[in-house]
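Quick one: this structure, given as structure tokens, is what I'll be asking you about.
Only a single protein chain was left out; the remaining protein chains are all shown in position.
Let's look at chain A:
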Amino acid sequence: MARKKLRTKDQHIIRLASMVDGLGSILYEKADLLSYDCDGFTIHTALPKAVVFPENTEEVANIVKYCHEQGLPFLARGAGTGLSGGAIPLNQEVIISMVKMKKLLSVDLENRRAVVEPGFVNLKLTNSISDKGYYYAPDPSSQYCCTIGGNVAENAGGAHCLKYGVTTNHILGLEVVLPNGEIVEIGSNGVPDEPGYDLLGLLTGSEGTLGIVTKITVRILKNPEDKQTVLAYFDKIEDGSQAVSDIVSAGIVPAALEMMDKTAIEGVEAAAFPVGHPKDIEALLLIEVDGIAAGIGEQIEQILDVCRSRNVREVRAAKDEQERAAWWANRKTGFGAMGAISPDYLVQDGVIPRSKLPEVLQKIKKISDDSGLRIANIFHAGDGNLHPLVLFDARIPGETDKAMEAGSACLKVCADVGGTITGEHGVGIEKREEMRFVFKDEEIMAQTDIREVFNPDNLLNAGKLFPTPGRCAEVKKEMKEAAIS
């Protein structure tokens, strides 16, 4: 598979190849690059210049230094499961794939922390420490294959983030290669809350625009003593949404509180992990509580009561671990399952105040009716993080644009009710323009100013996170600069 010699005269490729381990660690021919022209966001595609696979921090630093000196755009990529296009090479970037840096470097149970390389797969961390009674809390649905480095870039969330917080709440330290190739350590020794600015917070969720993470110290947690999961079917979506609000108002903090609507249920039931949900309900809730064993039973009773008071059709707790696992597999593979009922989908990621759920779902339904595209809803209802999945067929001319418009309209609705445009998937390419729904030009500019401190030449992952240049913010900035000079 690895070719015997380079089949190119491109000097950059030749130099880059010398910085990594052999010809099996660089890709530069079109057929090989094609699989890297998008990530989990497939609407926008662009070919990279090359893909390199470094195996340690020094190799990453060398590659970055070279790109920096030569003015070559570059970006980092993990498993490529991102849903907003953060790893798509818009400017013919050299992709630095982190997947060969996939070691679990150390586990320190006493201080409840672990150090991983960025290419280490999320779920593998939990699998490696579960026999000792520990786990890693952030659990994006793609945790079977997404990398922790990618999770840091996107500040990934997951079903259980309602109680435990998103990635940023679990990062204790980072080793980062800055866009000029310099290696820095932030939060060394994994001591939380170091004095000075919260750089960990700034870097986590910076979508690969400030630096490339090469080592991550994460917090690990003790397994909860007990957990219990409830499944509830509702005939009316309003009742389901109201039950969500009631559960939280009742003072219960579930570990997870998930909702799926009718179209979403149709998808998961047609796919590989069906549970046998009825097809004629409008909504289902999947509710999990965990903690010390003593209080669990009581909380479950309370949840069952709330659901019953909201006209639930059927509600029950999982009878055993097997059933619980089946319910979760069905939920966690929900996005991919849409493939079973639609050739393409676009997933949105709005956040709203919980109390606005019924209103927002109504409006999303209207967007669906107006556009003629089906929209499925799978979401973390507990923290108001919606995932409208716009179903479309890219083979039909114009339908992709229509889907993007519908997706954008969903985000507008979220922003208008006092929410925001992304909860956990990041802005990437997809929601650049929608940043204007929540930020004024000056606010966007303040953020690009921060980027410039780290990434002054904007060679690292350019064109992501903020609206495309040339619009008002940049124009104003140029005017300002002209005025100063």
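The rule is simple: a contact is a pair of C-beta atoms (placed from the backbone, for glycine too) under 8 Å apart; a residue touches a chain by one contact, two chains touch by 3 or more; residues count from 1.
Assume contacts and distances are computed from a predicted model.
**Q** Match the chain absent from this complex view to the correct UniProt protein name in "Sugar ABC transporter ATP-binding protein", "Phosphoribosylformylglycinamidine synthase subunit PurS", "Heme chaperone HemW" or "Glycolate oxidase iron-sulfur subunit".
**A** In UniProt, the chain that is not shown appears as "Glycolate oxidase iron-sulfur subunit".
**Q** Looking at the whole complex, which of A:L178, A:L199 or A:A340 touches the chain that is not displayed?
**A** Reading the full complex, the residue touching the unseen chain is A:A340.
**Q** If I consider the whole complex, including the chain that's not displayed, which of A:C146, A:A159, A:M260 or A:L465 touches that chain?
**A** A:C146
**Q** Please give every residue of chain A in contact with the chain that is not shown.
**A** 1, 24, 27, 29-32, 34-36, 38-40, 42, 51, 53, 79-81, 97, 99-100, 102, 119, 121, 142, 144-146, 271-273, 333-340, 343-345
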